[in-house]
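As you look at this complex, bear in mind that one protein chain is not there, while each of the others sits in place.
Order of writing sets the chain letters: A, B and C. Residues in each chain are counted from 1.
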Amino acid sequence: MSHNSFGHLFRVTSWGESHGPALGCVVDGAPARLPLEEGDIQHWLDRRRPGQNRFTTQRNEPDRVKILSGVFEDPETGAQVTTGTPVQLLIENTDQRSKDYSDIKDKYRPGHADFTYMEKYGVRDYRGGGRQSARETATRVAAGGVARKVLNGIRIRAALVQIGPHPIDRDKWDWNETENNPFWCPDAQAAAQWEDYLDTVRKAGSSCGAIIEVVASHVPVGWGAPVYGKLDADLAGAMMSINAVKGVEIGDGFATAALSGESNSDEMHTEEGTIGFGSNHAGGILGGISSGQDIVVRFAVKPTSSILTPRKTIDRNGNETEIITKGRHDPCVGIRAVPVGEAMMACVLADHKLRHLGQYHGQYRDQGNGRN
Amino acid sequence: MSHNSFGHLFRVTSWGESHGPALGCVVDGAPARLPLEEGDIQHWLDRRRPGQNRFTTQRNEPDRVKILSGVFEDPETGAQVTTGTPVQLLIENTDQRSKDYSDIKDKYRPGHADFTYMEKYGVRDYRGGGRQSARETATRVAAGGVARKVLNGIRIRAALVQIGPHPIDRDKWDWNETENNPFWCPDAQAAAQWEDYLDTVRKAGSSCGAIIEVVASHVPVGWGAPVYGKLDADLAGAMMSINAVKGVEIGDGFATAALSGESNSDEMHTEEGTIGFGSNHAGGILGGISSGQDIVVRFAVKPTSSILTPRKTIDRNGNETEIITKGRHDPCVGIRAVPVGEAMMACVLADHKLRHLGQYHGQYRDQGNGRN
Amino acid sequence: MSHNSFGHLFRVTSWGESHGPALGCVVDGAPARLPLEEGDIQHWLDRRRPGQNRFTTQRNEPDRVKILSGVFEDPETGAQVTTGTPVQLLIENTDQRSKDYSDIKDKYRPGHADFTYMEKYGVRDYRGGGRQSARETATRVAAGGVARKVLNGIRIRAALVQIGPHPIDRDKWDWNETENNPFWCPDAQAAAQWEDYLDTVRKAGSSCGAIIEVVASHVPVGWGAPVYGKLDADLAGAMMSINAVKGVEIGDGFATAALSGESNSDEMHTEEGTIGFGSNHAGGILGGISSGQDIVVRFAVKPTSSILTPRKTIDRNGNETEIITKGRHDPCVGIRAVPVGEAMMACVLADHKLRHLGQYHGQYRDQGNGRN
Partner (left out) sequence: MSHNSFGHLFRVTSWGESHGPALGCVVDGAPARLPLEEGDIQHWLDRRRPGQNRFTTQRNEPDRVKILSGVFEDPETGAQVTTGTPVQLLIENTDQRSKDYSDIKDKYRPGHADFTYMEKYGVRDYRGGGRQSARETATRVAAGGVARKVLNGIRIRAALVQIGPHPIDRDKWDWNETENNPFWCPDAQAAAQWEDYLDTVRKAGSSCGAIIEVVASHVPVGWGAPVYGKLDADLAGAMMSINAVKGVEIGDGFATAALSGESNSDEMHTEEGTIGFGSNHAGGILGGISSGQDIVVRFAVKPTSSILTPRKTIDRNGNETEIITKGRHDPCVGIRAVPVGEAMMACVLADHKLRHLGQYHGQYRDQGNGRN
């Protein structure tokens, strides 16, 4: 709707620049009485935090979240819970070295939005990318922490499945491995190779892209809607809204183009009284509505645009020039996108859960109230 | 917002099932005094119409559009123009052979939304897919016809760039060729090969997927918005909302994951007083805002789920069974998705054009009125 | 959002002009499996229909509604029910005497939107008011018929409580009387007086205004939301969107300005185990949320602008002139606004019911599903 909001019943409105006093988001629509403390949000922010290893930027961003509204003590349990009113999550900017960015004030960095922002707005906060900065994604991760509370019982995990030209071996997939390496890589052997590869990229002052896979398990059948309100359409929009993302796919995605109808068919059967599928090419969504299988989304992140190799560009006055983007930059921003992808999945699912509760025919029919 | 609407200022609301009396859409928000006659819409519908060759279904769907509202004679020119009020576009269903679909009343077709619709709604119009039917996309094409009027001066074209496992040779790209073969294929040689391939697929009662590329030229710099209102995020959601679409990418898309920052960089220069780019890996969008380059979107369509090979499935009561989907079906629904992709591009761009006019700083500042 | 839609989960999109081929609305978001036949809608349209007595226009508008989509046979009961997909309600225009309106083509009728439409759009369908025509309210009444299905158990009634300067005697209020006179007047004695009064107004070629009161009973506690999503804020917007409405109030409304805090206080007590109130000055809404008491809304309709007395005005070219609005017009459009007010109440409540089901803490907590 508005440019900086998404979701319908569970709605996130984000604000803030990388070098202003703070940034944050308003999470509106979370049902009341969900336990929520700052630690619940901080847990997820800490996973996204840069500066944790030599493959992400060395900036010291503690990303300490404060809950400014929307929580209070539960009248029965005394625990801090949501109250049904908007939750404002605020993160102060504490490590802004504005001087690092002074030479990009007038030059447009290729691959960045410097040029398009100036054309549209005629002004931009050039310090650290301002509103374009990937720092905005911290607010998404924070919002995702609230969404996960709404999704109690649903598991959302993500992994890096390709870095530069190097994909993982999917037969070696082990979710536990994602916690053992700096890449959230589920294939231990690939992780080791990536370490060498990224060292080379980093030393060359270059950068590389990545592919992230996000999986939501235990989503019930029936979330989503036909036509324009499809669950996969909302997921595609949500993932594509993350900085530097250039592609999104559901289930087998682009690979399905090359499949035959027979190979792509997810046959159905019964399994101890419940419904089962022989495969999950569809990625857990049929006709825009969740099927009860794992929801599988992948997205591609382009290589970091800020590199040490000089690039031809123009300045604000239209003069040709060259630019080298110094400063502290991730050689692969895709790594930090892993928890961001999880958060976007959580926010979209939370919104569709609430929308589903309003319209699900069974829920609806059971709804009785004494005063009717 | 609602499940069957999209767009903010230029907003399309679709309704109708494949076997009801009619289907259509309301197009709300088009500025007044745009010339608009039924022929303007029919032109685009005719391109989508099935039954035109042996590779699309043999159903006879004339898809005759009627404009029921929102147009009137211009006070100056006398031509029929939009009035700024909602335009209702109605298409009657005239060739519905309900008997063809009677055996899918109780069985869930794998890959279709039969199962998920029943779980969510407890009822579905099983005739011809009802609301799930690709027939709904006719209303998108109709809406796109209005959007193109809003986008006067902008050219939107699409092509099929892969069918099954067979991509085109991009060096042979010739837009003129897309009008010479039944696939909207820009590579004459590939088109000839596809003809043989599709014949084999069709005779085997099988099906195949496809990849479509949509290109919008002459879009000015500055349309779109940062963060959640990104032009590419809206395009991704719009394309993913088309039936059977499993993936969307902008510019070089998934391929960027394997590129280095240097290779992916679209360098900038000046070109006879205007700004030029050395390449277009970004697909015409930077930071969610159009850059003035061609906007390039690709999407993947899965193979038609309705095939003649028996598939294991369950019925509405949970009993295991088999299903063969007879009837008149396209072996490759991707072919008919080409004009649908163009239409979705047009609708998203029209919406962003109107939103941009409301917020563009230059436009805004020039806005003077005597009474202020 | 869009100009011709309202509601969030239960959303109505209206289209059509008074003298085009048809008008109608799309009702999106109704839960599935609600019994719905054309007769259910027609019942309410027949109440609004003009030409029923000498106090409403003598145009013959049968207002025959067709349901074009969104219904199908229930798999269990076989009855026609909603399917959860958009319901298109279409009403053909059959009695359009365009010649009656030819002389208003170029003159602006005072009190009408002729002038403002032309300034904004530069074109208008001047026949019978086009999109400005009160005929559009037929689509609201039709949508209200669907909303009432969603609100099973809730009773929505309206009455005319003042016509011109003549209010009813509230002590004589009898809902049954509203069916016994052509004004939906709950006070038999006032109705008799109004008959004389309106005859005078009609014979003088003049017109008069009216006040309508809409009451919803058995609305459960808890619908609505704080701050901008207040139930009363949505009701105020909905009522003010009806043609010719100039004021809206909830409960005691403007009269509360003159009350003391003590007199305005609705004291609470227990009543056979449930909660009771000593009065209902608040009109059933506290802090934007329903209290379980009757929801009471009143709105004022200005006198019909089309009168036989010549009025000074200008034409499209800015020349001064005079106008007499002939044709078949209601001396008091407020009468026909009674069922429209009911319909708007129904639509707003249906929307808030669905939104409430998505966020009510109790409903939410009980929501369990086997797969989580």
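Note that in this section contacts are C-beta pairs under 8 Å (C-beta built on N, C-alpha and C of every residue); 3 or more make two chains touch, one makes a residue touch a chain.
All values reported here derive from a predicted model rather than from experimental measurement.
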Next on the checklist: One chain isn't displayed here. Which of the visible ones does it touch?
Outcome noted: A, B, C
Checklist outcome for this item: Cross-chain touch to the chain not pictured, restricted to B:190, B:221, B:282 or B:297, is B:221
Checklist outcome for this item: In the whole complex, of C:208, C:295, C:335 or C:349, the residue touching the missing chain would be C:208
Checklist entry - Tell me, which residues in subunit B touch the chain that this view leaves out? => result 1, 8-9, 29, 31-33, 84-85, 152-154, 218-221, 226, 274, 292, 354-361, 363-365, 367, 369-372
Item to check | Residues of subunit C in contact with the chain not shown | outcome: 1-6, 8, 12, 14, 108, 110-113, 115-117, 119-123, 131-132, 136, 162-165, 201, 206-211, 221-222, 224-230, 232-241, 243, 246-270, 275, 278, 281-283, 286-291, 300-307, 309, 311-314, 318-320, 334, 356, 360-362
Next on the checklist: Touching the absent chain: which residues on subunit A qualify?
Outcome noted: 1-5, 7-9, 11, 13-17, 20-24, 26, 28-29, 32-33, 66, 68-70, 72-75, 81, 83-88, 117, 120-125, 130-131, 316
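Following the convention adopted for this analysis, only the chains that are shown with their structure count from here on.
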Item to check | Magnitude of the superposing rotation for subunit A and subunit C (Cα, nearest 5°) | outcome: 180
Checklist entry - How far is the middle of subunit A from the middle of subunit C, if each middle is the mean of its Cα atoms, in Å? => result 43
Next on the checklist: Can you compute the centre-to-centre distance for subunit B and subunit C, using the mean CA position of each chain? Integer Å is fine.
Outcome noted: 37
Checklist entry - So which bits of subunit C are touching at least two other chains? => result 1, 8-9, 29, 32-33, 84-85
